[in-house]
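Take a look at the structure set out below.
With one protein chain held back, the other chains of the complex are shown just where they sit.
Here the chain labels run A, B and C in written order, and each chain numbers its own residues starting at 1.
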Amino acid sequence: MTNTLQSMDFRLSYADCDPLGIVFYAAYYGWMERTYNEWVFSGGLTNDECIARWGVNTVMRASGLEYFVPAVLFDGLSCRMRLDAIGNTSFTVIFDIVRRKDEVQMAKGFMTLVTVNRSGRPAEVPGELATLLRGDSRATEIAV
Amino acid sequence: MTNTLQSMDFRLSYADCDPLGIVFYAAYYGWMERTYNEWVFSGGLTNDECIARWGVNTVMRASGLEYFVPAVLFDGLSCRMRLDAIGNTSFTVIFDIVRRKDEVQMAKGFMTLVTVNRSGRPAEVPGELATLLRGDSRATEIAV
Amino acid sequence: MTNTLQSMDFRLSYADCDPLGIVFYAAYYGWMERTYNEWVFSGGLTNDECIARWGVNTVMRASGLEYFVPAVLFDGLSCRMRLDAIGNTSFTVIFDIVRRKDEVQMAKGFMTLVTVNRSGRPAEVPGELATLLRGDSRATEIAV
Partner (left out) sequence: MTNTLQSMDFRLSYADCDPLGIVFYAAYYGWMERTYNEWVFSGGLTNDECIARWGVNTVMRASGLEYFVPAVLFDGLSCRMRLDAIGNTSFTVIFDIVRRKDEVQMAKGFMTLVTVNRSGRPAEVPGELATLLRGDSRATEIAV
């Protein structure tokens, strides 16, 4: 299992749940995006910063979710992000949605992002970004 | 009763409803915005177009909703927009949320928008915009 | 290409778009759900009705989207639903998100639903439901 890059706790509220009393199928996508953006923001990796540092930014190529256990109103959950794989011009991060009280995995999501240059063409994933995605903090310190 | 400026039909789906099986309190705000934007778009009144025509655009100052009857999953509703009032530098539009099968009013919302100039300072509501908001199509034709 | 089972037109509004001025990655999931539910509702296939007719209802197993072209504010789009595949106890529907003015495909999504019995265990997809999913209206008429 790879390192957890970012984690976000949240409680399911009325906004997340549907008339069946369970989580709405698209609700986790919002939490995945918040978790990813917190990592981006705290790491100085916003699109503006990526362009300034490496001349590339990222665009979403694909997203998805598998649902294992239906979460219900007021469930306390965590969204935990980790690296799945890095390709030449893209990378995929995984989001484990876990119920905190018993660590049961409710769902598993992913986002695949492509790194593109200023012209919008796919460009190699910068080495420093790859290091950060691998969560190898020692290497990161050296790189920075 | 003033003229209906724009109307949008929609059916409540799982995304709009909560575990009580009724509409989530914030769901109508999304439909109000879509209805307003359809009026803006079809009338050539996007922020870019307003700046080009009159040197002003609009910013949201306030919004609100009163709830009369709780709508339920699969209800077929209409969101109907009409003018409430025009002030010196702002205007308010009202949104009647109506159940189509029996014309029962489920909720009533509003948005107050301020017209601001390129510096972001409140500016007079342009006369042509006021005419369009009043839904007086004859006057509009003369103005245009 | 299989038959289009349901189609829904919509225009991207502020609610759907992000600070980059393009569609928010999760926005299409809402439109996929609305399109699916319109098919469910108009065909008499709500969970209550499915339980009454066949003793089964459906639960979401997976969802996903691939993004091809970034749609922008005020784009007029269609979400078109068609069958992908029917398995023993599940089926997958595809949603083609198309820009109406030039029929360019912006994205392609899917939902996989499992049919479960009253105890929540996977159950065979009812033959009539399979017929409806295949969009074979002649067979449907015979079946009904």
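As a convention for this text, a residue touches a chain if its C-beta (ideal position, glycine included) is under 8 Å from a C-beta of that chain, and two chains touch if they have at least 3 such contacts.
On a predicted model such as this, the values are computed, not experimentally measured, just so you know.
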{"item": "Those residues of subunit C which, in the complete complex, touch the missing chain", "value": "14-15, 17-21, 24-26, 72-73"}
{"item": "Residue numbers in subunit B that touch the chain omitted from display", "value": "20, 25-26, 29-30, 33, 47, 59-67, 70, 111"}
{"item": "Positions on subunit A where the hidden chain makes contact", "value": "11, 13-15, 30, 33-34, 37-38, 41, 46, 74"}
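By definition in this document, only the chains that are shown with their structure count from here on.
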{"item": "Innermost chain by mean C-alpha position", "value": "C"}
{"item": "Relative to subunit B, chain with the most remote C-alpha centre", "value": "A"}
{"item": "Mean-CA-position distance for subunit C and subunit B (Å)", "value": "29"}
{"item": "Cα-centroid distance, subunit A relative to subunit B, in whole angstrom", "value": "35"}
{"item": "Inter-centroid spacing, subunit C versus subunit A (mean Cα positions, whole Å)", "value": "25"}
{"item": "Multi-partner residues of subunit C (at least 2 other chains)", "value": "30, 33"}
